[in-house]
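Supplied in structure tokens, the structure appears directly below.
The complex is shown incomplete by one protein chain, all other protein chains being positioned as in the whole.
Coming up: chain A.
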Amino acid sequence: MVRIGAFLVGLFFSGWLLVSFIMGAVAYVSEPPAPTAEKEFHEHPKQVAFSFNGPLGHYDKAQLQRGFQVFSEVCAACHSLKFVSFRDLADLGYNEAEVKAIAKNWKIKTPDIDPKTGEMAGRVPVPSDKFPKPFANNVAAAAANNNAIPPDLSLMTKARHDGSNYVYSLLTGYQAQPAELLQKFPDVKTPAGLHYNPYFANLNLAMAPPLTAEGQVTYGEGQPKPTVDQMAQDVAAFLTWTAEPKMENRKSAGIAVLFFLLVATALAYMSYRNVWAETKH
């Protein structure tokens, strides 16, 4: 009984799936799916040799500081960094006084209430504060940015495939829409107010190119020249740190844990062989 019932159920599901397959295949052959501009012109991120790549990679603190400089002078005008505190900047090699100064001189105030009146008011950030947001709320952010809300950047490099390379590629990937694309897909001309970028999923991005000229940010002495490429790499490294601040702890702990586990597993293997030595199996 069970087998007859099973046979009928199996026949139904498998049969209908094969019928669906044939109908789908006929439709696919007679009317192949139209190619889309996103499919043909979207590009995978360019690969950068970041210092933190690989299982032993470390952050380059000088680079993170440069990246933070780019973030604070360029990105921070529109983008928030809501999961990062000023005190976290100590990881970048700033001492306590420097962190305090950075918080104190931050252009945006931390929202709070006036201790005397109870009215909403901004106050000067302290190191334990998270980075204050540039816009009071999403409505204000959308209103100021042509209806596109600038996303928070704390986790950006983990929220995209191949995130560190993605951020770098996006920042350096702005270009005129290729003539070939317009020839093939005349309907998908980049709309006014958007910007063509092949690294962006749907190719047209609301954000105007943020890094446009060499020397847009002035790096300290002994640092590399602030070319657009260099600034993009630096800020991508900085945003990798904001997304994964414990990466160095993780990797160094991982090496120790693996070493311990290899020794323990070798011992476990020897005791296994020892226990079974006399027993054929």
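Keep in mind that, in the parts below, contacts are C-beta pairs under 8 Å (C-beta built on N, C-alpha and C of every residue); 3 or more make two chains touch, one makes a residue touch a chain; residues count from 1.
Following the convention adopted for this analysis, contacts and distances are computed from a predicted model.
Asker: Unshown chain, UniProt name, "Probable molybdenum cofactor guanylyltransferase", "Xanthine dehydrogenase family protein molybdopterin-binding subunit", "Cytochrome b" or "Iron complex transport system permease protein"?
Answerer: For the chain missing from the view, the UniProt record says "Cytochrome b".
Asker: Could you tell which one of A:Ile113, A:Ala159 or A:Ala213 touches the chain left off the display?
Answerer: If we include the chain that is not displayed, A:Ala159 is the one touching it.
Asker: So which bits of chain A touch the chain we can't see?
Answerer: Residues of chain A in touch with the missing chain: 2-3, 6-7, 9-11, 13-21, 23-25, 28, 33, 55, 83, 88, 151-152, 154-155, 158-161, 163, 201, 243, 245-246, 249-251, 253-255, 257-258, 261-262, 264-265, 268-269, 271-272, 274-276, 279-281.
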